[in-house]
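With one protein chain removed, the remaining protein chains of the complex are shown where they sit.
Moving on, here comes chain A:
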Amino acid sequence: MTPSSTLETLRTDKRIVIAATVIIGIALAVLPFIIGSGLGNSWLRILNFALLYIMLALGLNIVVGFAGLLDLGYIAFYAVGAYLYALLASPHFGLHLPVWVIIPAGAALAGIFGALLGAPTLRLRGDYLAIVTLGFGEIVRIFLNNLNAPVNITNGPQGISGIDPIHLGGFTLAKPISLLGFTLPSLHAYYYLFLALALFIVFVTIRLENSRIGRAWVAIREDEIAAKSCGINTRNIKLLAFTMGASFGGVAGGLFAGFQGFVSPESFNLMESVMVLCMVVLGGMGNIPGVILGGILLTILPEIFRHGSGPVQLAIFGKILLDPEALRMLLFGLALIVVMLYRPAGLWPSTTRRREFRGDSTNDELKAGE
């Protein structure tokens, strides 16, 4: 039996699939307790952020990975979701609406923003689209930064603080939840909420990938004209990609605001968009497990560098020579370059893209240059 056919049996055998699902499920369920007691609460927060970034990366994956539309302003939708939550559930306007209203509203508003961005840019592709979306993201950030005068809407660069934590039913996630004699700390409660939503988004994207719409997206990515001539309404399908991707970002943004309790324009700069894009590309564009891997790696890696660079310097030189914050980003940048040089199609590319990548090297114009 060759390895690939072994893998095939593993995939098709129902019992093995069920067993694997159960094992992964248990692992995910006990993970916060292991990390919380082993590494402390700061790593649990990082874990929660990793889940938020996975949601963002999966949303962006619809636009970039499936439909092939390069979006460098994706964080704007995250910002829309976060600010909507902040405005509707904080002392800033004195509004305290429930989560059930705000999160769907955030998804809808972000979706509308997605369509607003998508509509005028339908004709653009590739680099040009990247730059327009980048500009869009910056415009949203600049407005958030400056809409404090003459009417104070966003409270400007100071941001909005004192945002209500997420309430579910009668429970607030900001305090430990006691249920049936069992106490669940706040960070753990957020973890389960984020995990549930992340799994829901994973489920939706997996179902989308193999649906009529998902295949239409891939068709557009591969060849827009051919897709059009096959009867795909490219305009609507592209708009749908923008809208859906954006609404996922809106959901993640709302959760972020509730979790963090504070939003400011600084959290939504271009670097964040770039970070999410790196998760998608580094993980393996269009491949859902790859994107999840990218999201986890790129959230955790900088934190490891941050926590590691100080002590390691102390151990080697006896004192801290280099600013750990700068060193962390420096190493992160180097990691991005190295991974891309050795795995240009991403760490875990989808089979189609791997094939595409091999095909690419035969007909590229600059091939002769090497």
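Following the convention adopted for this analysis, contacts are C-beta pairs under 8 Å (C-beta built on N, C-alpha and C of every residue); 3 or more make two chains touch, one makes a residue touch a chain; residues count from 1.
As a convention for this text, contacts and distances are computed from a predicted model.
Undergrad: Which listed name, "Cytochrome c oxidase subunit 1", "Branched-chain amino acid ABC transporter permease", "NADH-quinone oxidoreductase subunit NuoE" or "Phosphoribosylformylglycinamidine synthase subunit PurQ", is the one UniProt assigns to the chain that has been left out?
TA: "Branched-chain amino acid ABC transporter permease"
Undergrad: Among A:139, A:168 or A:226, single out the residue that touches the unshown chain.
TA: A:139
Undergrad: Could you tell which one of A:184, A:199 or A:274 touches the chain left off the display?
TA: In the full complex, the listed residue that touches the missing chain is A:274.
Undergrad: Could you please point out the chain A residues that touch the chain left off the display?
TA: Answer for chain A: residues 64, 68, 70, 120-121, 123-128, 130-132, 134-136, 138-139, 142-143, 146, 149-150, 270, 274, 277-278, 281-282, 285, 322-323, 326-327, 329-330, 332-337, 340-341, 344-345, 353, 356-357, 360-361, 364-370 touch the chain left out.
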